[in-house]
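What you see is the complex with one protein chain gone and the rest in place.
Coming up: chain A.
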Amino acid sequence: MKKLPVFCPSCESNLLVSELSCSSCDTVISGKFDLPQILQLSAEDQEFVLQFVLNSGSLKKMAIQMNISYPTMRNKLDDIITSLQANSNS
């Protein structure tokens, strides 16, 4: 799967979506749309959020599943919250 770039490789600013297309009828929509906040996270963080939802928000369950300790898991979540807050403020 191709990785979705979220930062400009030139100036490192957040990228915008400027075109969307329908794969069925080739309709193209142009404009400037912000990327959803979740998509602005790294692929690893997005996977974490996905697993968090799939595990009904149980960090304990996730920790056992991923074979790491609960505080390590909670720190990961805290770091994601911090980066989401930083993205929403920027």
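By our rule, a residue touches a chain if its C-beta (ideal position, glycine included) is under 8 Å from a C-beta of that chain, and two chains touch if they have at least 3 such contacts; residues count from 1.
Throughout what follows, contacts and distances are computed from a predicted model.
Student: Suppose you had to identify the omitted chain by its UniProt name; would it be "Yip1 domain-containing protein", "Nickel import system ATP-binding protein NikD", "Aspartate carbamoyltransferase" or "GntR family transcriptional regulator"?
Tutor: "Yip1 domain-containing protein"
Student: For chain A, enumerate the residues touching the unshown chain of the complex.
Tutor: 63-64, 67-72, 74-75, 78-79
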